[in-house]
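Submitted below is the structure of interest, expressed as structure tokens.
After this line comes subunit A, so read on.
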Amino acid sequence: MKPFDIVIVGGGGAGLYAAMEAMKTNPALNIAVLSKVYPNRSHTSAAQGGANAALANKAKDDSVEMHIFDTIKGSDYLADQDAVDVLCSEAPKIIRELENIGTPWSRMEDNTIAQRPFGGAGRPRCCYCADKTGHTILQTLYEQCLKTGVLFFNEYFALNLSVHGSRSRGLIAMNMKTGKVEAFPAKTVIFATGGYAKMYWNRSSNAAGNTGDGQAIAYRAGIPMKDMEFVQFHPTGLRKSGLLVTEGARGEGGYLINKDGERFMARYAKEKMELGPRDLVSRSIETEILEGRGFDSPAGKYIHLDLRHLGADLIKSRLPQIREMSLNFEGVDPIEEPIPIRPTAHYSMGGIDTDNFGRTVMEGVYAAGECACVSVHGANRLGGNSLLDILVFGRIAGHTAAEEAGKFEPGSISEEELRESVEEIRTRMQPSGHYERYGALREELGQTLALNVGIFRESSLLHKGIQDIAELKERFKKVRVFDSSDVFNTNLQQVLELKNMLDLAETVAVGALAREESRGSHTRIDFPVRDDEKWHKHTLATLVDGKAIPGEKPVTMGRYELQERTY
Partner candidate 1 sequence: MKRYAYYMSCINESMTKEVDRSIDFWQKDLGLEFVKLHEGTCCGGSNLDYVSPKHFALVNARNIALAEKMGLDLIVSCNTCLMTIRTAKKKLDETPALKKEVNDILKKEGLEYRGTSEVRHLLWVLVDDVGLDTIKAKVTVPLKNYRIAPFYGCHILRPSTVLGRDNPLAPSSLDQLIEALGGQTIPFEHKNRCCGFHTLLVAEEESLNVAAEALEEAINSKADFIVTPCPLCHTVLDGYQSKALKQAHIDSSIPVFHISEMVGLALGYTAKQLGIKRHIVC
Partner candidate 2 sequence: MTEIIDQHQEGKRDVTFRVFRFNPQVDSKPYFDDYTISAERGITVLRSLNYIKEHVDATLSFRAFCQAGICGSCGMRVNGISKLACTSQVWDELDKCREPGIIRVEPLRSLPMIKDLIVDMDPLVDKMTRYSNWIDSTMPLADMGKKEFLISEEEFQRYDKATDCILCASCVSECSILRANKEYVSPAVLLKSYRMNVDSRDGIHDLRLAELVKDHGVWDCTHCYRCQESCVKSIPIMEAIHAIREDALESRGPRDTSGAKHAEAFMEDIEKKGKLVEATLPIRTNGVVWTLRNLLPMAMKMIVKRRTPPPPPLVKSAKGIKVFRAMFREMTEHVKQDHLKSHKK
């Protein structure tokens, strides 16, 4: 295949913006987008809330500066302040650009883009399209990429980076339709494969494919991961699927009830009750469950979100989507029964370590979006900043790669390297004595992570988690692929995804053990307070001889001094 100037791995918001911007920066470039799903399926579509930008359409006194401060404070001061500067300054431009090319933003009475208040934001600056913001942004970007003629390789599963010394020569990927392993020699590669929170499996709200493929590939190629221990939990995920029940349910007056029939939030947040901040509600629910006041079921322990007292009329008129979700995914009608819920992992703050231009430590390799860690979210992401992150930094990574591609020699990938990738896959298909099922391992990984590397963390739990992950990795060697066909082998794909999750899970657990403090989403029972003296820094995890070696990196400060984070 003719060498590419840019190969973008991932067709979500970050990948598509990168492609669009790279085409704009230099239309002569040969650019490809590889995606393991059709781009319009990407998980960006699941983001309901919106994207923050200080347009000041709603609150006339809003400013980029206020957005910056809210983001830094929200991050528990772990975000790099120069990166947050970029994020927030670019925000209005990005939102308007999307508007200019067709995103159907909801509108205010004066016909400008509508904005609504969102958690942790001092002004109403979240731009939205009803409850389908991510979906419409993704559609817009995909449409524009089709318009520009971006070359798509849909349903290609990325396997490895081809590395030569200090730089990459391109990517190796499997064409799912044919099973063929193909070389994508490229001057530059951009990873935009989304987050890794699906490693918590059915304790995660993420799509089945959010398995951290890009991070795992980069990690195996020696690129460091940053702040991997920071995983955000949402308090109300459905018991069976982990899917989110949005805050609206509690906003309208829903109760959280334990198995003793008690509205237990009275013990944790006497005034705000169910409407306390997300992390507090998550921790409260988890405490109830850990202390034996949860309900039991084959799908695990849970508590009730009870809406029945609100009445059928209100539920039907104000919470129709929540009712539909509950009916579709749990088989429960909230008019008649409480909804079984428990906290669910839904966003990963950590990722591939990049600078403000999307560059990684490896020449010619870039990363953007939830896949990357710039870092703009630090220890805790604000609502409305995740979509913004993928758009702003997807665009920047596309632009940077397009500018820099000329610096690099066109890579080439040898037949031998391809054969190695094929061999690695083939060995899994050989039947040999005792074997392990990938499904069981996947579930066990989710369980141990939720239990030991979950909302509450503590030294002995984390040791247990690390040990479990090591054992799972050992057992993984015996996982067998039963489907021997070349055409669309989803059995093989899922096994390879599990491998990616196992590799990354170790970095999450190791980072969580190293960080002896509580900050943002990371709560250590044994170190309950933020320790700026020792831990106001990023953690790194680099793969050396098959082990995650911890490292660290300073936080870039700016105008804002460290302060206690209170709301």
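Quick notes on this one:
Simple rule for what comes next: a residue touches a chain if its C-beta (ideal position, glycine included) is under 8 Å from a C-beta of that chain, and two chains touch if they have at least 3 such contacts; residues count from 1.
These made the cut because all candidates are chains of the complex that A comes from, given by their letters.
Keep in mind the model is a prediction, meaning the values are calculated, not measured.
Here subunit A appears alone, and the candidate among 1 or 2 that touches it in the complex is 2. The touching residues of subunit A, when paired with candidate 2 in their complex, are 37-38, 40-43, 45-46, 93-94, 96-97, 99-102, 104-107, 109-113, 129-130, 132, 135-136, 139-140, 143-144, 146-147, 154, 177, 205, 207-209, 240-241, 243, 255, 257, 259-262, 295-298, 304, 306, 308, 325, 327-332, 337-338, 340, 437-440, 481-483, 485-491.
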